[in-house]
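For this view, one protein chain was removed and the others were kept in their places.
== chain A ==
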Amino acid sequence: MTTSLRLRAGLVSIVLLAAFLGIWHLATRSTAPVATMSPEYAKLMGLTATQGKSAMPGPLDVGAKLWEHLKRPFYDNGPNDKGLGIQLAYSIGRVGTGYLLAVIVAIPLGFLIGMSPLLSKALDPFIQVLKPISPLAWMPLALYTIKDSSISAVFVIFICSIWPMLLNTVFGVASVRKEWVNVARTLEVGTIRRAFTVILPAAAPTILTGMRISIGIAWLVIVAAEMLVGGTGIGYFVWNEWNNLSITNVIIAILLIGIVGMLLDQILARFTRMVTFPE
């Protein structure tokens, strides 16, 4: 039953994909050539004008280009011409660094806040104000103080991924079932051991959920951040190719951004499943 459902769902997915590609192809294919045009002018205008070809690339163009990229993902021909693999690696590197820094700060801090009602109340107004700020709003401040565009991008990732993790850690720690804490208390378990043997495992699913939300946001933000700071990364690549009017490359980048984002989410989802316990 489940296998057949999965099979049928897979089939429907393939049909939908084929339909999408088909419509895309039909919508962007060449129509009848526009006849009345001097050859010089036609040459100037390119295929768009002469064959009625759409400026929007079709799926075949994108596929061919993608194949080219996949064959040479890591070439480096100077600042504006690098392989997609290199650009993605830059972006993933920035996201990874900013995200890990956020983990290092958010989880211990969240533990402290969650375990202390005083800190929780005292820090709440700050968190409430800081949380809704668009991470990109920090960019000028970061560029001004840090004076390095790449580190500024990392900072922006740090600041955007910290909130979901922090809030989820606080919530997870503060809402550990009282009876579990009481078990530890009746066994005279010290604070540190209690934190690691009761509170951490009990709060882990909530914390991991926060981490999963954070990685999603970080990946959303890195594209925008790299468009702003330029230089390297998949966000910069998109912007650069838009300036080159290479819509094909833009579409390929969009596709890859989606795939990498999905992979990052899947990794976190797997970790979440590992720490989730049935009750």
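Convention: a contact is a pair of C-beta atoms (placed from the backbone, for glycine too) under 8 Å apart; a residue touches a chain by one contact, two chains touch by 3 or more; residues count from 1.
Quick note on the criterion: contacts and distances are computed from a predicted model.
Undergrad: Using the UniProt record as the reference, specify the protein name of the hidden chain from among "NADH-quinone oxidoreductase subunit B", "Phenylalanine--tRNA ligase alpha subunit", "ABC transporter ATP-binding protein" or "Glycerol kinase".
TA: Matching "NADH-quinone oxidoreductase subunit B", "Phenylalanine--tRNA ligase alpha subunit", "ABC transporter ATP-binding protein" or "Glycerol kinase" to the record, the invisible chain is "ABC transporter ATP-binding protein".
Undergrad: Which one touches the absent chain: A:40, A:76 or A:279?
TA: The single option touching the absent chain is A:279.
Undergrad: Where the complex has a chain not shown, which of A:27, A:183 or A:255 is the residue touching it?
TA: Only one of A:27, A:183 or A:255 touches the chain omitted from view, namely A:183.
Undergrad: Residue-wise, where is chain A in contact with the chain that is not depicted?
TA: So the residues of chain A touching the missing chain come out as 177, 179-180, 182-189, 197-198, 201-202, 275, 277-279.
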